[in-house]
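Written out below as structure tokens is the structure these notes cover.
Every protein chain but one is kept in place in this view of the complex.
Let's look at chain A:
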Amino acid sequence: MRHLLSTADLSRDDALGILDDAEGFAQALLGREIRKLPTLRGRTVMTVFYENSTRTRVSFEVAGKWMSADVINVSASSSSVGKGESLRDTAKTLHAAGADALIVRHPSSGAAQQIAQWTAETDDAGLVTGPAVINAGDGTHEHPTQALLDALTLRQRLGDIEGRRVVIVGDIVHSRVARSNAHLLSTLGAEVVLVAPPTLLPVGVDTWPVTVAHDLDAQLPSADAVMMLRVQAERMNGGFFPSTREYSVRYGLNDDRLRLLGDDGVVLHPGPMLRGMEIGYSVADAPQATVLEQVRNGVHVRMAVLLRLLVGTDSDQQRGDDKVEAAQ
């Protein structure tokens, strides 16, 4: 793996490997006074965020710092982007300034992929070099590390993902979380059901590895987990549903629906939650809800991804910097 741009690119082995490593990090850091590992000492990780974010940026920053990487945060509002610099020039500048990894959030789908292409270089030995690019959310496309932390949370709560039924509810059309989860959970052997009003389903959803339904109440009794999505008002540029109240009544996870899911069901939400809209006030704090576990797992998953991209290399795509003799 050189980049993490989409969960559709992840093999089952890679995905399970990342989840296992994330568990390994959780375990390695458990009960320690000093939560610092020397693994990425001397490596420079830059987060480049063109959209606001609390948990994703902080999570990557903590992950990098716990592994001793030098973490530099670049936000669009406080950088040359505000002066009109193009994404391409910003990315190449950060590469030239020494970034080993670029963690990119951008409102345009495909931005992370573009940055990976713009910053890739071939060295004298013909090896592809350049920073590892991690997609931390690109438009309505993908958010792979969110899907990985969701999968880790599901695995911890349910024991295994294979054969489980996960219902993803809400604003599918604007949700990169839904897209990443649909691919990843399907790769890991889960059955994924999307529940949304027809107006909030993307064109081409029939090509996704999922089934689609519109009645949430009918899906909950047979579900092992339900993933609520935030209604993304900032991306709503048309009348996707008549009113927030109607949406909440039909698709909100309230106490009655939580009972349909059962005590063993798992409730996920990528955050930020709109309490009273897609998720009820008390549901968000119910024992079935895993929102804070998801955040904790997020740090460990991102440590695992950084480990895989920055220190492990594939034989055909080595970064040509170190030829350390195998000392085993």
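Basically, a contact is a pair of C-beta atoms (placed from the backbone, for glycine too) under 8 Å apart; a residue touches a chain by one contact, two chains touch by 3 or more; residues count from 1.
What we mean here is this: contacts and distances are computed from a predicted model.
Visitor: Name the omitted chain as UniProt records it, choosing among "Bifunctional protein PyrR", "Membrane protein", "NtaA/DmoA family FMN-dependent monooxygenase" or "NADH-quinone oxidoreductase subunit B".
Guide: "Bifunctional protein PyrR"
Visitor: With respect to the chain omitted from the figure, which of A:8, A:28, A:205 or A:260 is a touching residue?
Guide: A:28
Visitor: Consider the whole complex, including the chain that is not shown, and state which of A:38, A:198, A:239 or A:287 touches that chain.
Guide: If we include the chain that is not displayed, A:38 is the one touching it.
Visitor: Which of these, A:20, A:89 or A:123, touches the one chain of the complex that we don't see?
Guide: Final answer for the missing-chain contact: A:20.
Visitor: To test your reading of the contact rule: which positions on chain A touch the chain that is missing from view?
Guide: Here the touching residues of chain A are 17, 20-21, 24-25, 27-28, 32, 34, 36-39, 67, 307-308, 311-315, 318-319, 321-328.
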